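As you look at this complex, bear in mind that one protein chain is not there, while each of the others sits in place.
And now, subunit A:
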Amino acid sequence: MTTQTAPTTTRASFVPAGSGLSFTGLLRSETIKLWSLRSTYWSFSLVVVASLGIAVLMAFAMSAQSMGYDAETGTPMVMGDAQLFVLVATTGIGFGQLIVAVLGVLSISGEYASGMIKSTLTAVPNRLPALWSKVIVLFAFTFLVGLFSVVGSFLVAMPILGSKDITADLFDVDVFLPLLGNVLFLALIAVFAVGIGTILRSSAGGIATVLGITMLLPVVLGILSSFVEWIGDIMPFLFTTAGTEIITPNTMESWQALLVVMAWVAVSLGTAAFLLKRRDA
């Protein structure tokens, strides 16, 4: 291995104009970071494949009669075509939620595990801009991948369901808005996970915590709510239940459910920012 002492480092000024730290520069840096790891390609590909695959399977299995019967009245429950399309196009995103939760944690815990965080924070000594740019970049790409997944799922399901005389228009508000809600929730899960990863600085701990909050907590509290009444009252305010209520409002309006989800994200990121600023790296 050879090295050269070329006099390339000689410059008139140590700090040339126009090449300082900037937020657009940080966004570019985080984009490079995100797309220069294989795990990103794997994760996002899995989100798309799971979404499209499940949409195809469900579309084949679906029929207007497959919705079962109302337990009380015995009358057949019939879903509107739009609702059915939304169900087909978004079920696979459930797997995507798991994957982006892991991706979100790793995007920051990986920096702590490898020591990269020291490079990141010496480049951005005020620290918070580094966190915000990571959050924005991950949100944006997760949103795009999610959008691609649900729209793709809708499109692959269309000919299959169409052959069963089930039709819907993608730009129908009853189709498009629920799809968008799903995509938004997906991207917010990734961002929530970045906060948890920053707080815990550990991949294993971060993943366990995020999956615990999003997947396990609703199940455990759901069981407990049959014994303790007030637990039932807080159920709608859980991250995941609020997330599903963005799309299918039940106990609250869509926008209220979105606010609940945003509050979870704000607490996660707020705590992360506070700790990132205070702690020694």
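Here is the rule we use: a residue touches a chain if its C-beta (ideal position, glycine included) is under 8 Å from a C-beta of that chain, and two chains touch if they have at least 3 such contacts; residues count from 1.
Convention: contacts and distances are computed from a predicted model.
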Chain left out of the displayed complex - its UniProt protein name, from "NADH-quinone oxidoreductase subunit H", "Xanthine dehydrogenase family protein subunit M", "ABC-2 type transport system ATP-binding protein" or "Electron transfer flavoprotein subunit beta": "ABC-2 type transport system ATP-binding protein"
Among A:Val124, A:Leu177, A:Met215 or A:Leu275, the residue in touch with the chain that has been omitted: A:Val124
Touching residues on subunit A - with respect to the absent chain: 1-11, 14-16, 18-22, 24-26, 28-30, 32-33, 36-39, 110-111, 114-116, 118-119, 121-126, 278, 280-281
